[in-house]
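Removed: one protein chain of the complex. Kept in place: all other protein chains.
The block that comes next holds chain A.
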């Protein structure tokens, strides 16, 4: 009896807990952890839902902008109208204005309509409302480019007016036309017939991607191409200026500068600059580059300079982060075998920091590419980018718009056809940003090295 007692533990000791059952404390901790995970997943799901909604609305609204309605019309290029002198001299022929071409096209279209078995009491002029106002200009330009065509019947693929285009895209309804002076319901009947006949069709429109902007009343003609070129020249300026200046500044501050009050002040100010609203850089650019420096207004060069100011802090901050992430042992190793400071930085530290530097630079560039506010103040927003710059110098100096400015401009215009083009432009802008981010990822992978 007493022997058995000796082997059992003293009753006063706490009962031994089993690890097969979870105690209250552990349960509570597990519940807290599960809750936290649920919040995280919830946040991600919410984010993805917003992203999906955004993408669906952008693609849904924007894709129609990439197709356009065209009307195929054979036009007899009457010498009596287009070449009054009869000598096929483009300089002389240019005296016939687009107005002069209007009857030619109106009549050609009326003939095409009647040839498709449609009888209408509409005058050719009214009938031609189906065509874009740009049709006359298009025919005239073709003739001036190739005077040999005069006297022949040439088949033209003319833009339909934006109302007709909207009708094919389901944007314009018969009811809506009751209040519209530009097109009547009668026109729509004709379009239906011409569509089955293959005269009117809706096809892919490269001109939206590569073309120039048009006036308020001709959305069917507008393209984002010229402002894309404007953005390209701006990005060139930003890249060429901000990468070397930013990287050199960061290397100096991070590797060479003594740590004292002055460099502290500079450091704090660079961080502050990164938080300055971009419109402030815009007004600075207006004051310094345009009013003081007398650079041309609306020029991509000025836009690039302003965006460089804006991008520099981003590049400097990310480059310094990349440099300071390089282990100091690498610097010691180089210095220890008698490399100079500069050799140690350029041979060893910089290559290791490269992925970070490139990522930072590309993210800075992507930010600059999408920036609109500073462009407002230097006159790039609101400028109608209707002409491709001729030559490199003009690309920098001639007034132009930029992609986000163009999108803003379109969204602002009254015609719903422009609204559609704004969405279409956003798709291109997003594609550019995506490409830049993918390049950043690829570069990071390529340059990434273990140490």
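Annotations
Basically, a residue touches a chain if its C-beta (ideal position, glycine included) is under 8 Å from a C-beta of that chain, and two chains touch if they have at least 3 such contacts; residues count from 1.
Heads up, the rule we're going with is that contacts and distances are computed from a predicted model.
Hidden chain, UniProt protein name from the list "FeS cluster assembly protein SufD", "Cytochrome c oxidase subunit 1", "Phosphate import ATP-binding protein PstB" or "Tryptophan synthase alpha chain": "Phosphate import ATP-binding protein PstB".
For the options A:343, A:387 or A:435, the residue in contact with the chain missing from this view is A:343. When the omitted chain is restored, the residue from A:77, A:238, A:323 or A:352 that touches it is A:352.
The chain not displayed touches chain A at residues 258-259, 327, 329-341, 343, 347-348, 352, 449-451.
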